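All protein chains but one are shown in place.
== chain A ==
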Amino acid sequence: MDTQLYYAPCGFIITEPDGRIIEANEMISKIIGEKSSELKQRHITSLLTVPSKLYFQTYFSPVISLYKKVEEMYLTLETSEGPVPVLMNAQERDEQFEYVFVKMKTRDDFENGLITAKRQVEKILEDTDYANGELQKLLAELESKREEITEANSRLENLAMIDPLTSVRNRRYYEEVLTHFLKKSEEENFDFSYLILDIDHFKKVNDEFGHPVGDQVLQDLAWKLEGEIRSDDVLIRFGGEEFVILLSGIQDKLAVKIADRIRENIEISEWPHSPITISIGVSGAQKMDTKDSIFKRADEALYYSKKNGRNQVTLR
């Protein structure tokens, strides 16, 4: 090796293709901390730290055999003063390998700082991603809970509008549906008729056969009335033994006919304990009607039916 190369300000090594060192210059022996003569015959990897050995063994041979050279391989040398980072270039020439090593302590510290910062950023991004994912999950959960509640509420609302004894709509529903019918009649030229029905001498049924039978009669009647109306009509248990039917799209004259048919069907239908008849008051919806006004007319009509001998229909 010529003098200039021997004392060059970079480490220089020549090896056999199998990695055994033929010559090493002054600088490399200075970095390693051993005499250059002692480096002879040692394997090039014996100068490396364990991680560098692993890396070198994995990548050096494949690359140099393909390209006859290796550039800028970052490695750390095992020295008496601990690991020393170096950048290595190598080439294959005349069936020997030549290596140059340049110390890069300051650069390496700088790069390590960058890597640490990069890892921190990656960690933060990862954490943020994770937190975001969790948040999305919670939001989705919240949304599905909200849907459940809405559904449960509408179920409850429906339940609250049904009379538990007869399973037909109750007074609460009546308030809503009558408002709706009146509004529709005012805005859309929609006809409907209001029937109020009352069981004749219902008190006697209760007194004679007991309340359970009375309840049975109410249930049977509700069932039979349900069979008398169409899906657009509304049947309501108004309270006690009183029912209301709203006949959708029906004017009062036709309503009377329907009411009379209902009355007759109830009268001739079979009842387990005693025959049942009903009295009905009918009123067609009029302009400017309110819930009270239409009810009042029908109720007066019912009163008349009762007073006039029961089991009959009166229009008012």
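What we mean here is this: a contact is a pair of C-beta atoms (placed from the backbone, for glycine too) under 8 Å apart; a residue touches a chain by one contact, two chains touch by 3 or more; residues count from 1.
Simple rule for what comes next: contacts and distances are computed from a predicted model.
Undergrad: Can you pick, from "Branched-chain amino acid ABC transporter permease", "Ferredoxin-NADP reductase", "Acyl-CoA/acyl-ACP dehydrogenase" or "Alpha/beta fold hydrolase", the UniProt protein name of the chain not displayed?
TA: The chain we cannot see is recorded in UniProt as "Alpha/beta fold hydrolase".
Undergrad: Among A:43, A:224, A:291 or A:306, which residue is in touch with the absent chain?
TA: A:43
Undergrad: Using the document's definition of touch, tell me which of A:75, A:168, A:262 or A:302 contacts the absent chain.
TA: Of the candidates A:75, A:168, A:262 or A:302, A:75 is in touch with the missing chain.
Undergrad: Taking the full complex into account, find the residue in A:54, A:135 or A:152 that is in contact with the omitted chain.
TA: Within the whole complex, the residue contacting the unshown chain is A:54.
Undergrad: On chain A, what residues meet the omitted chain?
TA: Residues 17-20, 43, 45, 49-59, 61-63, 65-67, 71-76, 111, 115 of chain A touch the chain that is not shown.
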